[in-house]
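Missing here: one protein chain of the complex. Every other protein chain is in place.
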Amino acid sequence: MRALVIDDSRTMRRIVADILSGLGFDTSQASNGREALDLLDAGDAFDLACIDWNMPVMDGLEFVVAVRARREWRDLTLIMVTTEGERGQVVRALAAGAHEYVMKPFTPDALASKLALLGLLPFEESP
Amino acid sequence: MSMPGAIDAGQVAIIATEVFAAMIDREAGFLTTWSGGPLTVADPLYAWVDLSTVPASRLQLSTDAGTADEVTRAFLTMGRVEPVAEADVADALGEIANVLAGNVKALLPEHVEMTLPKVSWQSPSRDGARLNEVLLEWRGRPIIVSLGTI
Partner (left out) sequence: MTISADTFTFVAELVRRCSAIQLPAGKEYLVETRLGALARQADFVGVDEYVGALRLLQHCAEHDRVVDALTTNETSWFRDFKSFQALIGHVVPTLLRDDPALTSIRVWSAACSTGQEPYSISMALLESAPGLAVEIIATDISQEVLRRGRSGRYSLIEINRGLPAAMLVRHFVRAGAEWELSDQIRSTVTFSQHNLLDQPPAGGAFDIIFLRNALIYFDLQTRREVLCRVRSVLRPGGFLLLGATESTLGIDDAWERVPIGGGSVYRISTADAA
């Protein structure tokens, strides 16, 4: 399965991509919502996108809205991975069409647990 | 008063320990409050995020170059002797400031916006801003998290 990691921080992109590769995903990266949309428009297909909120050019919420407006991308699972941690922000993101929400700071197993909830892990979660 | 929304130093310290435990050290116990005497950091590197409180406020992280390198190595799980590029250090510290600021702003009674992080060897707060300092110790090294109106 393929995952797109979208964050303006190279450090965070690398960390999230490492976690996802460890779980069996092939990963690509984009540093803002516009770059990510360009990849999708160019025909790159992904199963999962992990999306930061605060980014230059196009932020994560705008990216979610843009993706959910396109029928051809309706099978793309969208998970926010962001420091925005107010309850109201989580509500906004879910209302815009994000499927899940991980708040920074997070541990690798937290991201894995959200993927398990969405049925995106190939193996059973082990106790 | 300088602390926006009367956020106290204890809460900032708790947030910082969670950030380091979860994402940098991947284990609790390496970031604590500073146990030594008064603290000044020589030639610090600054990473900061501004918040749209009224008046505006800033969350700032500062530490010395050696500590900044070590934090970056830990964050990126690099080897102890791997050279760290300046751009990587700036990105890592900026992201830490970003995560601290996001969690601090969630303590405020109302939603505020935050800027993207900036990193510099020049202090952004020279011009009379009054920031409260929370002195922290990471593996024996000093890290200062400052918060206040600008």
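A and B are the chain letters, set down in written order, and residue numbers restart from 1 in every chain.
Following the convention adopted for this analysis, contacts are C-beta pairs under 8 Å (C-beta built on N, C-alpha and C of every residue); 3 or more make two chains touch, one makes a residue touch a chain.
Computed from a predicted structure; not experimentally measured.
Those residues of chain A that touch the chain absent from the view are 85-87, 90-91, 93-94, 98, 100-103, 105-107, 109-110, 113-114, 116-117, 124-127.
Listed for chain B, the residues touching the missing chain in the whole complex are 11, 14-15, 18, 21-22, 27-29, 103, 106-107.
We adopt the following convention: only the chains that are shown with their structure count from here on.
The mean-CA centres of chain A and chain B are about 25 angstrom from one another, to the nearest whole unit. Contact residues on chain B toward chain A in their complex (touch as defined above): 18-19, 21-23, 26, 72, 75-76, 87-88, 91-92, 94-95, 98-99, 101-103, 105-106, 111, 114, 116. If you check the complex, the residues on chain A that touch chain B are 8-12, 14-15, 54-56, 82-86, 88-89, 104-107.
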